[in-house]
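Note that one protein chain is taken out, while the other chains of the complex remain in position.
Take a look at subunit A:
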Amino acid sequence: MSHVLLEKTDHLSDTIYKYQKGKHVMATPSSLVLRSDLGFEAGKREAILDTWDRQIADGKVTVRLNAEVTGIAGQSGAFALTLKDGSTIDAEAVVLAIGTQGNPNLLKLPGAELPHVQYQLDDPTAYVDEHITVIGSGDAGIENALGLAADAAQGNIVTILNRGTEFARAKGANVKLLEEAEADGRIFVRRETSPLEVREREIVLETRDGQQAIRCDRIIARTGSQPPRAFIEGCGVEFTSADRAAFPKLSPSFETTQAGIHVIGALAGYPLIKHCMNQGYDVIEFLDGNTGLKPADEPILAEKFAGLPGRHTVDEWLEIFRTRVIILQELSPLQMRELMLDSTVHAYARGEVIFTRNEPGSSMFAIAEGSVLVEVDPDDPSVTVPIETGSIFGEVGLISGRKRGSTIRAAEPTVVVEFSRLAALKLLATAPSANRAVNRISIERQVLQIFGAGLTPADIADLVEEAEVVSVPAGEVVIEEGAEDKDIYIVRVGSMVVEKDLGGKPVFLSYLPAGSYFGEMAVIDGSKRSASVRAAIKSEVIRFPGEAFNALLDAKPEIRERALADMASRREINDFIESRKASFGGAVDMYSQTAQFLVDNGLGEATDVLLIDEQLCVGCDNCEKACADSHDGLSRLDREAGRTYAHLHVPTSCRHCEHPHCMADCPPNAIHRGPDGEVVIDETCIGCGNCQRNCPYGVIRMDAKPPAKPGLLSWLLFGAGPGPGEASYAWRKRKAAEAGESAKLAIKCDMCSGIEGGPACVRACPTGAAIRVSPERFLTVARLEEEVD
């Protein structure tokens, strides 16, 4: 076949080329056979790159390096590819395997198009006597800032902006260098600052104390990169939706909507190397006319479907799911395959439980055959609501990240598809109609769940019709104290903080997790807003117009009663705090500030966090030691690191976020929520470090599992081995050299999942300083009681 392999850089496989030296590359999933002619097995980066270079040379592949394609014009059979150097190449068919590294994120600010905004810094020594602002607090931004300020003789005034207070996204070593440079006065670090507008020779900043303009001759923006979507769309290829996470629309033979252009690999939504290589093989086979080729994942799907009743083939099952389940109807066969790879299927007998109330779970289910019953009343399992074939359930857990709201059983022999959180999110991002359907259903169900039994979907149809999903950035006020508006809200994603102005200071009243409603007081009794509600973290609320809600209350007196009861208990809390404020003002302020501190440190999105009461902590580090000794000899918590307020310390340890940032971009999808709500990384981790970069709290470390230590008694009696706790780096390194290197993988707290008795850190604390709390249990006025008494 006449072909040419075009590569932008001066070497092949740039993504892998850029891995750190000596990285152990994993060849997952192991159940997938490698079809391609190039060899690939787990091993060192260098060995893999060598093998490929050699095999490419031996296989006489025509390669053209330093050939970045900037545009593709023409039709199937007669394409013209433009290269960056201006030359063109003619082709009958094109396969895009350009990965997702893509191009840098552009600033979205007024003035961002001005010529002194740039996204790359090739030569930091090229600028002299300039005021330069670096935007982006990751490694790239910090390294650029350091480079620009390295030589004082250049006379640059370098400022780096950080939206937060800490540089959690960057490597520790870089942060240290930056802090040193700051202390030396070589770099100005502006924390809690974000850019607002770019002007000629000036940049306007949003700081904690308001807006401010500083001189600025050059802006270097390093805020991550975007998939090369615009380029691909420019070639006439359509994507499945406008969402950032969407992929190109593809046929089963990887052909895009532009006939003759194919997309494979990470760009097609398959980020594992083995998938990429197999698809490279498949797509060439297809182009060569081998249309009967079955996809390499066929056996995996066949195994998944093996347990289902009624002997259907994989293709038949895919078609059954696609045609029966409403939210899948838009998908292409290739998308169905991809979706099913990340999903599971189950067959249930009549009466079997699918999940139970209060069980953690963030997957979503769709009914392909049969139907299920939802037990809506926690006290009476006989009160049920049916859900029919083709519909979905479990979406509340998916959207809010909270526990299951009710128990669900199969009403008859039933076949369901369970979409993992990631698969479901991908589906919603890529299929707009699925997104709309799920949104509507979830709003309806959330209302039913909150206002309880006795309501039917018909009762609330009007309310749901008028509902609107609003996203609220962290800190933004949804309801302002004293205002006259009359809407009612449900927290759909994230959490809210309720505050009241007492004596000129905002006093924390309560914390509202996802699934709570607020704003009912003004609606019910027509009063002004009695407190402010603002988003603790980036959240989504559902807004209902007050009249529609009032209409519902008029029609359903029992709902009014429930709402009144809730209102009374909220009033009681408010009154209690107000009365305390009068007599114990200091304690109330302290309580408010502590609550705010905890919210700032991630409690607002946490499900379970480790706190240390430094009035009790004797610094024995037994928590860390116990953690290491119950987890392969590596501690997942750093007790001393982290912030402290009023002796309450939030150590560096996983918060088990409701919507874990770490899960966002894990190629093998190795991060899950476990049965007790813990966020865990399983053994399929390939060590890419994405999760470490994505976690805003810096709790993930990449390390190799050390060899086993001698037992406790031999240490106690004979001093053998390094003793309890994490062995020193030197010991681990020496032992690893003896035992043979193992891969550095991502490790983090798993809440001692599977260990009877619960988290070792808490159990091992001799003084009771270490506690684990969930925000709604900890951020209550009960704490105020504790403080005062």
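Keep this in mind: contacts are C-beta pairs under 8 Å (C-beta built on N, C-alpha and C of every residue); 3 or more make two chains touch, one makes a residue touch a chain; residues count from 1.
By definition in this document, contacts and distances are computed from a predicted model.
From the set "Transport permease protein", "Iron reductase", "Cell division protein FtsX" or "ABC transporter ATP-binding protein", the protein name that UniProt assigns to the chain left out of the figure is "Iron reductase". Across the entire complex, the residue among A:113, A:151 or A:184 in touch with the chain not shown is A:184. Checked against the full complex, the candidates A:626, A:663, A:681 or A:695 give a single residue touching the omitted chain, namely A:626. The omitted chain makes contact with just one of the residues A:243, A:298, A:342 or A:359: A:359. By the touch definition given at the top, subunit A reaches the unshown chain through residues 176, 180, 183-184, 356-360, 378, 403, 569, 572-573, 576, 608, 613-620, 622, 625-627, 629-630, 638, 640-644, 647, 649, 676, 712, 716, 724, 751, 755-760, 762-774, 776-777, 780-782, 785-786.
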